[in-house]
Structure formats: C-alpha cells, structure tokens
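Take a look at this one; I'll ask things after.
Apart from one protein chain that is not included, each protein chain of the complex appears where it belongs.
Take a look at subunit A:
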Amino acid sequence: MSDFSEELIRSKTEDDQEESCVFSGTGMYFPWLQKHIDAVATEGKKEKDFAQTTSACLGFIREALLKHRWQEAAGYMHSYLQVLEDSDSQKRLGAPEIIWKLGSEILFYHPKSNMETFNTFADRMKNMGVMNYLKISLQHALYLMHHGMLEEANRNLSRAETWRYGEKSSSQEVLINLIQAYKGLLQYYTWSKKKMELSNLDKDDYAYNTASRTMLNHSWKTSVNLGALIQTPGVWDPFVKSYVEMLEFCGDQDGAREVLNNYAYDEKFPSNPNAHVYLYNFLKREKAPREKLISVLKILYQIVPSHKLMLEFHRLLRKSEKEDHHKLGLEVLFGVLDFAGCTKNITAWKYLAKYLRQMLMGDHLAWVQEEWNSRKNWWPRFHFSSFWAKSDWQEDKPLACEKALVAGMLLGKGRGFVFFLCRHGLWAILRLRSRTKRTWSSAQGHGVLERELVNGRCIELRPGICW
C-alpha cells in the first residue's frame, strides 16, 4: 500500500499553492493575481457564500494579527473554525495547519492566554487529522521549553517519538529525528545540571560513583537520540555541540572527532563556519599538533576570512617554522582588515604593524608587495583617508597610532593619514618614535612601496620636533 498520508500532504500543498497564487506566463507566481481577476470577472460562477465568508474571515485574522489586536483576532478565529466543516475536502484538509499556525500565534501573544489554554489547543490540534501530529508536537514542546516546562516538554516529545502513521516516509523520518534530537537536547540539559552538581562532590565519595554512573547512562541515551539527526544534512549547531561535550566527558574522543569531522567535511552539508570552529576547539582541547590546527583554520580562513579566530590563526602561522606559513600569516592579517566590520580591530592593526616590520626587516618585500598590489587602489581611501584619521584620532588614539604605523610603512608619511596625525598628535608620534623610525627606515632601505617613505613632508615641516 502506498503511503497515504504522504500523498495527502503532497496533493494538499500543491493545490493550496495554486489556489492562492496564480501562474502568469513567465513561470512566476503572483499572490495578488487573484485580486486582479476578481476585479474583472463580472459574470460566471462565483465562489460559494461559505467559501467567501471563510476566506474573508481569514483575511481579518491576518490583519488583526499584523495590527497586534489579539482579542479581535481571537474573536475572528472563533468564527473561522467553521472552515473545518467545509464541503470542499481539499480546503477542509488544509485548514488544520492554518488554524494551528494562526491560533498558536494568537495564543502565544494574547495577554489573557495561559499555558493551560495553549496546551489544550495544541492537544486538540494534534489529533485533528493525521498529518500534523508530529509538527504540532514538536512546536508544542518548543513552546513548553520556552516557558521552562522541561519535564512536560520531554513527555510530549517521548509521546511523539513513538507515533507512527502508515509507512515511514522521508518527511516523517526527518521530523522524528528532529523530535528525538530535541529530546536529546533536553537530556543534555539535565546531564549538564548533574555535571555541575558532580563538580561540587568529593571524588572519593560513594555518591560520586553512582552519580557518574547515571551520567554515563544518560549520555548513552542521548547519543542514540542525537546521532540520527546529525547525519542528515543541515545546520545542527546546538545538537552537535552538546553531543560532542557528552562524548568527550565519557572519554569517547574518537567518537567526538568523527562526529565533528563529519559535520565539518561532509560535502552534503552546507559550509558552516561553526563546524570548523567546533572542530578547531576540540582539537585545541585535545592538544593536537600545530600542523593539524593550522590545516583546520586554513579551511575556515577560506570560508570566513574575517572570523575572530583568524588572529589566532595568524599567531599560529607566525610561530610555525615553515616559510609559506609566514607568508600566509601576512595574507591572513591583510584579509581580516579588508572587511568593513574589522576596520577598528586594534589587535589586527597591532599585529599587522608588527608583522609588516618583521617582514620588511626579514627581506620579504615581495610578499608585502604582492598583498599590497591588490589593495593599493582602495586601502588608502578605505582605511587611511583624512576622515578616518580625524575620527580615529578623536575616538581611539591607540588605534590611530597603530594605523599610522601601518600607513607609514605602506604609503609613506607624506600622505593623508600620517600627515594628519603628524599635525594633530605630535606627542603620540613622539611616543612611538623609537619603534616607528626603525620600521620606516627599514622600509625605505628596501624601497618597497611606491612612494618615498621617510622623506615625507612631515619631516620637512617639523624636522626638529618630529624626529
């Protein structure tokens, strides 16, 4: 026998769609096409009165919801329930989903609604037709969790977990996996609570042993619950995180590594930066060799060059013995500072200033040049404009100084940024003098960067004070 519920779901959704939004000719659906057609059609068979009133009522509910008139919406909802008696079977079958969606929203926000009302409503809706049981159970559990009723939520999820209708279909399977995963998450919460209690106990205590045994027991159960879902492609950050934590606690390092590797490197999964972050953190906890850490962060660098961990990545690369890692370290720093959200990251600027100096002293001009070539036509306007000089100077003087160091090395002092600072903040430049002068003169010695570096106007203007 074919899967009846699946068939029902499919036929219903397709029909729903074609009813509410109509094909135009280019393949695009317009939800507002029906309005135009209704305005034109003067003759012909119209919708029945019943259908007209229910669709009008639905419109009123939606409007009231968007205007935050919960009482009014509840009133309309009361009338809308008549749709459950629609003689049109397709509408009747689609109705529970709409009622659940709107009704739960009303009850969630309604000032006079309480948890009992919501629970009663959810329980009724679950048993209205067979298709919505799992979905509603899951959302009901989320609602309970949100209100702190973890026990109740767990009971709900357990009930839903064992529910079956017909043959197991793919959509049902995903939902059941999800329900189990949420159940696992709830178990994780109790587990972490127990762990907290355990950390307060003495290790030689008898209670400690029993407690740890129960914990192991718990984690075993949870792994069954979480394991299935995280094999399915998706973003499962909270589940993976808690699962790995529990595996690690039980000493199953290999299992945890496998889960994380799978989560990060499986091609069926979306390229989730957090997957690599979790893997990196795990390896760090495990005290993995530097090479290993670098290889993980290298991938993260390719996905998100602006990530917070990139500075850590730079530190790792700097410490590495390999030549190409040093080059990559420079690339990473430039990459971080390319992004609009990182322009005020003083650590990055500090690192760059220090590293540039190191590079220039260490005869790696070509590397700097390579990085600079793709940026020289926009970095000056992006980072070193006189506007930024002024505002950085007013808002964050250390940042302005670090930027000035970099600007001096890359552009020379004669231009915008450094020039401005020379005029406005001489004391700071003086304070930095020892460091700056050496760096700049080393840059000049190699003649790296397009312009005169040291013999800027700044010196000509205030030779005595500045230098």
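Keep this in mind: contacts are C-beta pairs under 8 Å (C-beta built on N, C-alpha and C of every residue); 3 or more make two chains touch, one makes a residue touch a chain; residues count from 1.
In the analysis below, contacts and distances are computed from a predicted model.
Look at the chain that isn't drawn here: its UniProt entry, checked against "DNA replication complex GINS protein PSF3", "Esterase CG5412", "Trafficking protein particle complex subunit 6B" or "TATA-box binding protein associated factor, RNA polymerase I subunit C", names it "TATA-box binding protein associated factor, RNA polymerase I subunit C". Annotation: of A:F121, A:F239, A:Y280 or A:F313, A:F239 touches the absent chain (contact as defined above). When the whole complex is considered, the residue among A:Q71, A:T120 or A:Q394 that touches the unshown chain is A:Q71.
Interface note for the absent chain: among A:M125, A:M215, A:L247 or A:V304, the touching residue is A:V304. Hidden from this view is one chain, which touches subunit A at 9-10, 13-15, 17-19, 21-37, 39-47, 62-63, 65-71, 101, 104-105, 108-109, 111, 134-135, 139, 142-143, 145-148, 150, 170-171, 174-175, 178, 181-182, 185, 189, 192, 232-239, 241, 268-274, 277, 303-304, 306-308, 338-342, 374, 378, 381-382, 385, 387-388.
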